[in-house]
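Working notes, structure below.
One protein chain omitted, others in place.
Moving on to chain A:
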Amino acid sequence: MEWLERNVPKLVLAPSFVAILVFVYGFIAWTAWISLTKSKLMPRYEIDGLGQYTRLFAAPRWDVAMNNLYIFGALFIIISMLIGLMLAIFLDQKIRAEGVLRTIYLYPMALSLIVTGTAWKWILNPGLGIQDMMRDWGFANFTFDWLIRPEMAIYTVVIAAVWQASGFVMALFLAGLRSVDTEIIRAAQVDGIPTRRIYTAIIIPTMAPIFLSAFIVLAHLAIKAFDLVIALTNGGPGYATDLPATYMYAMAFSRGDLGQAAASAMIMMMVIFAIVVPYLYSELRPRRDQ
């Protein structure tokens, strides 16, 4: 009985632990293995060296995909956080119908990225959407054709992604704003400190953990972004809006080039590690003040 009491938590956790060990870490190891082989249509297991990585880095399309990831990731994270914070601060002013507004802003998150992508594809299409509408209204020279310009198309992906995610970031920040100790704010108000100062010097610094969480959530959304690109541009024009995830999909499922797909997946994972490991390190390190 006593043994059972001691071991029930372990027993209950064991199945999910094993499942994660096999299906997450096991398959990461398998992918790493495949990335070192000459696998084409089907997996092969003879180790061949780093040939797949050499091929990967020699492919211009992979360069475009990685550059797009940096552009998309940076702009998506920064703009979503700025808009999210702004919305949260405005909503925090004890305004009327806050609940309704909050729901409206949060709603895009409830949509599937495929829906977002398709809708924005129509909105941004020069012959159907904004450009056409503005021209119909009499602005004959109005041009907004980013979607079909290879050098600008990646920014349309940013627009759609920001639209989708900033409401969610707003909700995170709003919760953060509400959790700041009101006593401190009141004290600051009594001292006659202007509201802008209260936000920049007191509230936002105390929300640092929320910023970190928002950053981690957005960063992994950015790296695994796939369905949005598929629906919005399908990687086009040409392959101008390819991201590492769409590159990997094309290699694995359209081209029968498993080794290449595995190599690109490993690089993606390393990018994620580069972001997440410092975070984990800072989270898990024993705090001196505790």
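A few notes on this one:
Assume contacts are C-beta pairs under 8 Å (C-beta built on N, C-alpha and C of every residue); 3 or more make two chains touch, one makes a residue touch a chain; residues count from 1.
Heads up, the rule we're going with is that contacts and distances are computed from a predicted model.
Per the UniProt record, the chain missing from the shown structure is "Probable sugar-binding periplasmic protein", taken from the list "1,2-phenylacetyl-CoA epoxidase subunit B", "Probable sugar-binding periplasmic protein", "Anti-sigma regulatory factor (Ser/Thr protein kinase)" or "Transmembrane protein (Alph_Pro_TM)".
Across A:Ser16, A:Asn141, A:Ser254 or A:Ser282, the residue that sits in touch with the chain not pictured is A:Ser254. One of A:Pro15, A:Pro60, A:Gly99 or A:Gly192 touches the chain omitted from the figure, and that residue is A:Pro60.
Among A:Met66, A:Ile79 or A:Leu147, only A:Leu147 touches the chain left out of the display. Touch with the hidden chain on the side of chain A covers residues 40-43, 55, 58-61, 121, 125-127, 145, 147-148, 150, 233-240, 250-251, 253-257, 260.
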